[in-house]
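Let me begin by presenting the structure, written as structure tokens, before commenting on it.
The other protein chains are all here in position, but one chain of the complex has been omitted.
Labels run A and B following the written order; every chain starts at residue 1.
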Amino acid sequence: MLENDIYKSTLKEIREKSPLVHNITNYVVMNNTANALLAVGASPVMAHATEEVEDIATISSAVVVNMGTLSPKWVEAMEMAMKKANELNKPIVFDPVGVGASTYRTDTALKLVERYRPSVIRGNASEIMALAQISNDTKGVDSTVGSDIALHAAQELSKKLNNTVVISGATDYIVTNEKVEKVTSGSPIMAKVTGMGCTATSIIGACIAVDADHHKASLSAMEIMGQAGNIAEKKSEGPGSFQMNFIDALHQI
Amino acid sequence: MLENDIYKSTLKEIREKSPLVHNITNYVVMNNTANALLAVGASPVMAHATEEVEDIATISSAVVVNMGTLSPKWVEAMEMAMKKANELNKPIVFDPVGVGASTYRTDTALKLVERYRPSVIRGNASEIMALAQISNDTKGVDSTVGSDIALHAAQELSKKLNNTVVISGATDYIVTNEKVEKVTSGSPIMAKVTGMGCTATSIIGACIAVDADHHKASLSAMEIMGQAGNIAEKKSEGPGSFQMNFIDALHQI
Partner (left out) sequence: MLENDIYKSTLKEIREKSPLVHNITNYVVMNNTANALLAVGASPVMAHATEEVEDIATISSAVVVNMGTLSPKWVEAMEMAMKKANELNKPIVFDPVGVGASTYRTDTALKLVERYRPSVIRGNASEIMALAQISNDTKGVDSTVGSDIALHAAQELSKKLNNTVVISGATDYIVTNEKVEKVTSGSPIMAKVTGMGCTATSIIGACIAVDADHHKASLSAMEIMGQAGNIAEKKSEGPGSFQMNFIDALHQI
């Protein structure tokens, strides 16, 4: 498989360079996110105070912004970090968790995307459709539709922002205005473990930290997720053991 | 066992309806809570910003309020979500973590309970006694007495609030003004894993989301906890593996 080759070289580079990845993410997943980034070889740092996000973004190789448990002070910090990343030409990956579920989420996501043009956006199908303002039927933070349904929305979004948009689901789509790649590896149990999407976003962060081709880097990240998911599924008896085995698998591949 | 039948039908209904459960909970347990809700078949959403809690409560089938790591801004959000739930006649479960350990906790818990009359309250024996203002000797967040000691306090509380009160411990009591049910399943190691009480509260949230009989729903929830605890105990070598196996067990039963 071509994808296999791509993700292996990206992973090798992450492990050699151990890039610092700055995460402004949600309370639910912080521990998993940090462990996933360590397991692939990156060096995670979590920092959200407006007093320091510019300093931290400056020393980092990529910025991950995830609005899972957003509030005004955190959004202010996200804006400062993203602005600084834009100034320094550092890549940003944005995760619009639950966009569409509340007016506040939708307004925040649209504002962040329009003002700071993230290099990559990753969401489930419902989120990508809500962000592209094509549909607004998000139910909480879980997708209500298959990822193929959102493909057109992802293409529109990518065209408008001139960036990479990733729809994750049973099939992942990595989309730019010009091309679409699919990743079909992974396990259905991933939908039963909280924060797997957030983990994907942070691994995209590690990949764009070492590869300026953000479409290729995002493809590598989703392939890493899928490969680790396949390995973990075989060893697991449920979502609890899957969550643990997935981190082991990220470390082993 | 009668209880077995009750929890199985509740669980079946949760898995069919996949109710959205809105959690305003503490930082320590958010990941476990989300995974436990996913494992029983519910769809968890964590949201605490005053800018969106009314929107999220509106689209949810139940609201879980847990004051484990409370602060003023979060308490304000709890009040807004509970008020909205009251207006829309949506059930609320309240977890008065550590009530009695500080004046702030006690004042907040009494205020929330009196103003918004949660459908169900779940705490350990010390917490239920502190909330009923019968005793105030809470030591941090762990109970200092057996759950039977708090039975009278739970009955007084339930009478005053006309709701269901759950005391969890080696024996769980599910109490209304008129009846008391016991659950004795579960494992002693549950007291050695942080947030098992918080998990019980959120599973009560999933059960009251699908069953308007809150006493029966709470009984189902505690039986689900106990059954999963029994299964997990057999596979575990300590509290670390128990925490993981418990999520697997919730998914399997």
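The rule is short, and it goes like this: a contact is a pair of C-beta atoms (placed from the backbone, for glycine too) under 8 Å apart; a residue touches a chain by one contact, two chains touch by 3 or more.
Small disclaimer: the values here were computed from a predicted structure and weren't measured.
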Missing-chain contact among B:T10, B:N31 or B:S220 belongs to B:N31
Out of A:Y27, A:Y104 or A:Y173, which is the one that touches the chain we can't see? A:Y27
Who touches the missing chain here, B:P19, B:G41 or B:G68? B:G68
List the residues of chain B that touch the chain left out of this view. 26-29, 31-32, 68-72, 98, 101-105, 139-142, 192-195, 236-241, 243-244
Across the whole complex, list the residues on chain A that are touched by the chain not included here. 20, 27, 30-31, 34-35, 38-39, 43-49, 51-52, 55-56, 59-60, 73, 243-252
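The rule is simple: only the chains that are shown with their structure count from here on.
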Rounded Å distance between chain A and chain B, as computed from the means of their C-alpha atoms: 32
